[in-house]
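Take this structure, written in structure tokens, and hold onto it; I'll ask about it next.
Removed: one protein chain of the complex. Kept in place: all other protein chains.
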Amino acid sequence: MNGKIGLEEHFAIRETLQDSAGYLPNDCWSELSNRLLDIQDDRLRQMDKNGMEMMILSLNAPAVQAIPDPRKARELAIRANDELAEQVAKRPDRFQAFAALPMQDPEMAIEELERCMTRLEFKGALVNGFSQVGTPENVVYYDAPQYDPFWAAAERLDAPFYLHPRNPISSWAQIYDGHPWLLGPTWAFGQETAVHALRLMASGVFDRYPGLKIILGHMGEGLPYSMWRIDNRNAWVDAPKNYPAKRKFCEYFQNNFYLTTSGNFRTQSLIDAILEIGSDRILFSTDWPFENVDHAANWFDATSISEADRLKIGRTNAAKLFKLDRR
Amino acid sequence: MNGKIGLEEHFAIRETLQDSAGYLPNDCWSELSNRLLDIQDDRLRQMDKNGMEMMILSLNAPAVQAIPDPRKARELAIRANDELAEQVAKRPDRFQAFAALPMQDPEMAIEELERCMTRLEFKGALVNGFSQVGTPENVVYYDAPQYDPFWAAAERLDAPFYLHPRNPISSWAQIYDGHPWLLGPTWAFGQETAVHALRLMASGVFDRYPGLKIILGHMGEGLPYSMWRIDNRNAWVDAPKNYPAKRKFCEYFQNNFYLTTSGNFRTQSLIDAILEIGSDRILFSTDWPFENVDHAANWFDATSISEADRLKIGRTNAAKLFKLDRR
Amino acid sequence: MNGKIGLEEHFAIRETLQDSAGYLPNDCWSELSNRLLDIQDDRLRQMDKNGMEMMILSLNAPAVQAIPDPRKARELAIRANDELAEQVAKRPDRFQAFAALPMQDPEMAIEELERCMTRLEFKGALVNGFSQVGTPENVVYYDAPQYDPFWAAAERLDAPFYLHPRNPISSWAQIYDGHPWLLGPTWAFGQETAVHALRLMASGVFDRYPGLKIILGHMGEGLPYSMWRIDNRNAWVDAPKNYPAKRKFCEYFQNNFYLTTSGNFRTQSLIDAILEIGSDRILFSTDWPFENVDHAANWFDATSISEADRLKIGRTNAAKLFKLDRR
Partner (left out) sequence: MNGKIGLEEHFAIRETLQDSAGYLPNDCWSELSNRLLDIQDDRLRQMDKNGMEMMILSLNAPAVQAIPDPRKARELAIRANDELAEQVAKRPDRFQAFAALPMQDPEMAIEELERCMTRLEFKGALVNGFSQVGTPENVVYYDAPQYDPFWAAAERLDAPFYLHPRNPISSWAQIYDGHPWLLGPTWAFGQETAVHALRLMASGVFDRYPGLKIILGHMGEGLPYSMWRIDNRNAWVDAPKNYPAKRKFCEYFQNNFYLTTSGNFRTQSLIDAILEIGSDRILFSTDWPFENVDHAANWFDATSISEADRLKIGRTNAAKLFKLDRR
């Protein structure tokens, strides 16, 4: 189909380029780094060839989240967002933007989100998982109470928040030690991000800010398949929930979350996602440059769903969520 | 349907009973401990009422795996297996057995598996994830090289190996700290067991012992939904695999693994599993006493699959895998 | 779920009651006739018990369509519509109406549709398949050219048109002779209605009146499963379409048709329909009194789809299609 919109589509600036090294074999680095730094050239050709009208761009990972010093994190975020705004201004018909945010300091994050949403006309934020705050070992997730004002701001600004993966630090996930092939998109990304999402659900933040919209990539980081069991294990036990939130996990998942197809071009999983969360909350994405646009598009254009859902997932859900057709 | 066979069905002996405390609220303990200790009484009534002909019984968790001293682990395993053999002998038409194994010492594990398979006529083994060896902090997974002779023995004895979940120890999974509601069957069980399974696949053990049969509970611990991405992320990168095994993860998954429905009574997930691994490798189970037999059976008897698959998943796959009809 | 809306829900007036005899065994007649004649009593109790907020009511079958004399057909339609309007007026919060139409004469049909839509505030029309015109053997389908003004009117009035089944007359479908068990809802209803729908698609009426909305019951009368083959058989043959319409059958199906679940409470078929036409075009219905409200509701409330789709199919699609919430 033509007119597809993608929303997990990355770029790098010089300062963050090296963050993407190491995920792929060395002999891919030249290609990958070119892909990350390019916006107006090959990227547009790939989009043109594959019926992709728009990318909502975001900084590569982990970038800002891996800078323990909040002021340096903020500085980098601002620089990246400003560079991105310039690129978008050249082709606003083809590119829009997600903000990078210095989540190390909730106040700074709010300030930058507000600047991006109002002055730069960004479409939301994309954050690469937990932040390291102060020291590399001080890992902070956004269900922590100090983020409450941030979520209030995200709701107030109606800014969808894309929770993008990153690898756990080694001391937090020893199970992968000596098994580097399980890190990154193979497995660790999904587990890390799914747990972060579950922590948010359990925290009660969606009770306080029911208008929050969280986006998960990679067909939901495994959550759709397991969501029933998450709420229903030990069903004979009539016990009060033991977490702060008021409702079942699945209610937040169904009401506050959106999924994208980034990097998970599997029809079976897409069908399962449709049967769990419904096609109104699933959105096409490629995960460029870590995945090819043609791989994503060829699969999606032919995947075994209704044409009505293809249009929604491929385009109109995004147009609605990000108010793209009101320009 | 009548004649259902289940294979994630637990019991406890006095020495292991406390291992099941703490998972459920205190006011359930009386009921849960009764359920665990009973074999011939209420358990059979539940089975009778719900069309369940047979349970292949296994010790509760983590039990043997959590005893760092290998000799004590062996002692407990032997005692549990002997007690189980006695119970099975009373109603071999209704109960069969999986061996508990002192995996802390591969030689002891081999010896006990051999004893159970040949002398006690057990149907395989059920092991509760990693073992703590020597000290509680020394966590050992079975992809470690010292387990190669064990896997050789399991293949030689044609003993299906049920890889059952346990919680990670705290220092290995800090992400759950302060979020106990994510432990156990809600989430941590699945993640822990899925990674253990992936480590086995990557290790090459299935290249060396292609006849191995590994069983995963809970509809595959999330793996079916993510299996495509595990092998296909970054598909434009034409790189050699960076793990010891020769083939893709999914090939081992499709050829050496079986899934059960234990504790995951979700039709959508079952359909996805059928479309990923096929109905010949999915088997009914309840996860008694942590789940109710009626919850499992009522769901399964009505779940939206073909009657042919209902018969296979409910009964004949197990009869074939465990050679139950050749008695 | 509560708040369900159904739109294949029948009643009879004295003059049409006998039309429903013969479909069911004689010993059901007392119950069936009571069900057909009742509106405000047991019907409402069934709805209350099963979370059904509203029924859009329609006359039983074949009724008006089986009266060869157009004026008598019109007379009956008017009487039925007037009686229905009176019933709806008593509980407009629980009942709305579809018009019966004397399709024997397109002009009369237009006139009565207009009267019902504007003066009686009906929500559309429900017509029981082909009409017998002049003589019982003169069978007329609505793809005939004389119905063009009728379709123009239906589009202009934005009146959804429910194409309800009836049995073929014997000389038109000898294959059922001596096999009465294949008539009615078992098989002949579906075949008859599916072909009528295909004839409409091929006729070009949707090219001329693209705003037409046709509703099919019984999960689409078999069409979703076969729609691909209808357009794609002999795919190597690059031939011009040999029917009057401009586009493929499936394009009209996807853009001009809605399906209901009436009398087809099968999860597998619902999933297939979702994957063919999308959940925005599927609507809950029971087919009362030929089916039980509890059978429909118990199935639907638990069927294996997303909660988002349950809400849409159960209620909001109908509310939107019939502008029910704008009252």
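Letters A, B and C mark the chains as written, and numbering starts fresh at 1 in each.
Note that a residue touches a chain if its C-beta (ideal position, glycine included) is under 8 Å from a C-beta of that chain, and two chains touch if they have at least 3 such contacts.
Computed from a prediction, not measured in an experiment: that's the story for all the values here.
Asks: So which shown chains sit in contact with the chain we cannot see?
Replies: Computed over the complete complex, the missing chain touches A, B, C.
Asks: Based on the whole complex, identify which of C:A152, C:A173, C:L311 or C:L324 touches the chain you can't see.
Replies: C:A173
Asks: Kindly state which of the options A:Q46, A:Q104, A:S226 or A:Q268 is in contact with the chain not pictured.
Replies: Here the residue in touch with the unshown chain is A:Q268.
Asks: Any idea which of C:G6, C:P106, C:G124 or C:G263 touches the chain not displayed?
Replies: For the chain that is not drawn, the touching residue is C:G263.
Asks: For subunit C, which residues touch the unseen chain?
Replies: That gives, for subunit C, the contact residues 23-25, 27-28, 139, 141, 168, 171-176, 179-182, 184-187, 190-192, 194-195, 198-199, 202, 218-219, 222, 224-226, 228-230, 232-237, 239, 241-243, 263-266, 268-269, 271-272, 275-276, 290-292, 295.
Asks: Since one chain isn't shown, list which residues of subunit A touch it in the complete complex.
Replies: These residues of subunit A touch the chain that is not shown: 266-268, 271, 303-304.
Asks: Which parts of subunit B are in contact with the chain that was left out?
Replies: For subunit B, the residues touching the absent chain are 250, 254, 271, 274-281, 304-309, 312.
Quick note on the criterion: only the chains that are shown with their structure count from here on.
Asks: Work out per-chain C-alpha centres and flag the one nearest the whole-protein C-alpha centre.
Replies: If one averages C-alpha positions chain by chain, the most central is A.
Asks: How big is the gap, in whole Å, between where the Cα atoms of subunit B centre and where those of subunit C centre?
Replies: Computed value for the inter-centroid distance: 50 Å.
Asks: Measure off the straight-line distance from the CA centroid of subunit A to the CA centroid of subunit C, and report it in whole Å.
Replies: Whole-Å distance between the two chain centres: 44.
Asks: Which residue numbers or ranges of subunit A touch two or more of the other chains?
Replies: 271, 275-276
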